[in-house]
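Handing you this structure, nothing more for now.
Only a single protein chain was left out; the remaining protein chains are all shown in position.
This part shows subunit A:
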Amino acid sequence: MKLTARPVVWLTWGALAFFLLNLAGIVGAVVTNSFAETWFGTWLPDGYTGKWYGEAWRDYRLLDVLVVTFQVALTVVAISVLIGVPTAYALARRNFPGKKLLNVLFLLPILMPPMTYGIPLATVLYKFQLAGSMAGVIAANLVPAVPFVVLTMTPFIEQIDTKIESAARMCGASTFAIFTRVLAPLLVPGVLAASILVLVRTVGMFELTFLTAGPTSQTLVVSLYEAMSSAGIRPQQMVDSMAVIYTGSMLVLLVIALRFVNPTQLVTRLKDPS
């Protein structure tokens, strides 16, 4: 019995090792190049330097870009939690006519490729002269963020026992007191997990920001893309060091996220959103 499974096992690990080797090569090539003096057609660069990071930091005004990125991301997190959590609460606690339709409406923005609704949305935002401003970028990024909070929070709220609320009410707590002193503490872990995931998604969201951002409202992904597509004048190493900075900050966010969220459990809960 073991013997028949052996080749499959070896093949799996072999293919995985090949994939990881190539992945290491791909990431390694960028990291090496970001530290390279010059690198043309040889195995390794001629010399190493850290100067490209400084130059990229100054030339692409990365401090400003990072400030904009985190302003956008944190605003999106705050607004999407404020809108999404009450919605999730109502969806989790009540069965009412039209609930199916509302569920579909909250599922579609996540299911649709951002480009398909991003272009009409950008057109509308241009019409109201919001495109190019920070408000436009935040509005566009909220479109998938709010449904994401709703979809992750609904199952989370469903598993909170309604008896706890009833007991609080029986002991004379007002609705306000139930929300602030019973529900809120129970919701904190879920809200934290949803916020961090929205933060990661928003920092990494390219299409929607790209379609709606102006020169002063670009986030890091978009200015990285712009830097790469207009690379001709500047050395490649600068773009690469900027990409390393981007990946570094995403990595920090992901590590933080993984501390609060078990990725495998999250998707199981998302399995059947209806």
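In this section, a residue touches a chain if its C-beta (ideal position, glycine included) is under 8 Å from a C-beta of that chain, and two chains touch if they have at least 3 such contacts; residues count from 1.
Just so we're on the same page, contacts and distances are computed from a predicted model.
Visitor: What is the protein name, per UniProt, of the chain that does not appear here: "1,2-phenylacetyl-CoA epoxidase subunit B", "CDP-glycerol glycerophosphotransferase family protein", "Carbohydrate ABC transporter membrane protein 1, CUT1 family" or "Cytochrome C biogenesis protein CcmF"?
Guide: The chain we cannot see is recorded in UniProt as "Carbohydrate ABC transporter membrane protein 1, CUT1 family".
Visitor: Specify the residue from the set A:Ala122, A:Val137 or A:Ile196 that touches the hidden chain.
Guide: A:Ala122
Visitor: Out of A:Val67, A:Met112 or A:Ile164, which residue would touch the omitted chain in the full complex?
Guide: A:Met112
Visitor: So which bits of subunit A touch the chain we can't see?
Guide: 1, 4-5, 8-9, 11-13, 15-16, 19-20, 22-23, 25-30, 33, 40-41, 43, 82-84, 86-87, 89-91, 93-97, 102, 105-106, 108-109, 111-124, 139, 142-143, 146-147, 150, 204, 206-207, 211, 221, 224-225, 228-229, 236, 239-240, 243-244, 246-247, 250-251, 253-254, 258, 263-268, 271
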